[in-house]
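Shown here: the complex without one of its protein chains, the others still in place.
And then subunit A:
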């Protein structure tokens, strides 16, 4: 059974915008500048590959047309991210984290279970599970579209990164990017990427810090990263439990349905009772519990997940700065050596000056970036926490109304 066969093509523009506000709020102030507006209005799933339609509207003269769309794959986004990371000029910037690979593991697992259990399930149960599977698949789909969209919008709203040549190519180039991707790999060879990442913690921690600001940031970010990673993992577990309960209610309502069919040969009262209870479970709890699970997930878990990646990007900035500092210190040592030997002094002086310059630029832009980052983070957390609390209240109130209606009907009978 092909996943594709189960599902209709996702609805275009409107529905994504409406329901897609969740992830937009992880990074506020995106897509406000009308000079470059990017969105992903449509996406198509072929087997396991997702094809995104990237739509750009711009008033900038650097682009050939004012409005255009191109098809892109996940690998193209990764290519873009990596080229930005590898660009020396951007060493002092926080590069927005790359969107994670589309993960259809969970719905795929469910589909497998559905296929296996088809023989033992009643028609009702099968239909219900199939619906549930489709809903979950759609949710994963929406999430991955949003994550890729936010990545592009972070770039477009950054004063420096939005002007990047590769970014422009990504948006505009109407041919397949995969050829370019292969070339890029050969060109760059992955300097930064291939370096042992675990070294960065040691390097960042070990370097003697001259600047109070960076000293504080370093301590803060290292600690915060481990805490947010932990919180993300726990939040994911929590929302998974919620989903399990929503699934249980689905199964319960299917069984109650069969039970009430049996009781139809029996007394009216219990049949009414059961039908009501079963309807309640099906309509109210499944929807609401399911909705609670996904809203909670979107607001809280996605928020944490996103900022975990963002903080990693900030740490990468610190790492690059630490390397620059190490380079500068090495150049100093080299200059002293040169002076002692009396050889290649001017060369060493040049090198040292360059290193210092690089370090200073990095520090300056780094400071700006990190300050903005904090502000952005606080705003995003506020927005999400407020929205989450409001949604919880709304759902609980809905739930209560439905439940009380049920109780009234049952007691009155």
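Convention: a contact is a pair of C-beta atoms (placed from the backbone, for glycine too) under 8 Å apart; a residue touches a chain by one contact, two chains touch by 3 or more; residues count from 1.
As a working rule, contacts and distances are computed from a predicted model.
S.K.: From the names "Sorting nexin-2", "Translation initiation factor eIF2B subunit delta", "GPI transamidase component PIG-T-like" or "AP complex subunit sigma", which one matches the UniProt record for the unseen chain?
M.R.: In UniProt, the chain excluded from the picture bears the name "Sorting nexin-2".
S.K.: Tell me which residue among A:106, A:255, A:312 or A:361 touches the hidden chain in the full complex.
M.R.: Checking each option in A:106, A:255, A:312 or A:361, the one touching the absent chain turns out to be A:255.
S.K.: Considering the complete complex, identify which of A:62, A:178 or A:241 is in touch with the unshown chain.
M.R.: That would be A:241, which touches the missing chain.
S.K.: Could you tell me which of A:51, A:113 or A:382 touches the chain that is not displayed?
M.R.: Missing-chain contact among the listed residues: A:382.
S.K.: Considering the entire assembly, which residues of subunit A contact the chain that has been omitted?
M.R.: Listed in rising order, the touching residues are 216, 220, 223-224, 227-228, 230-231, 233-235, 237-238, 240-242, 244-245, 248-249, 251-252, 255-256, 258-259, 262, 265-270, 273-274, 277, 280, 285, 374, 378, 381-382, 385-386, 389-390, 392-393, 396-397, 399-400, 403-404, 406-407, 410-413.
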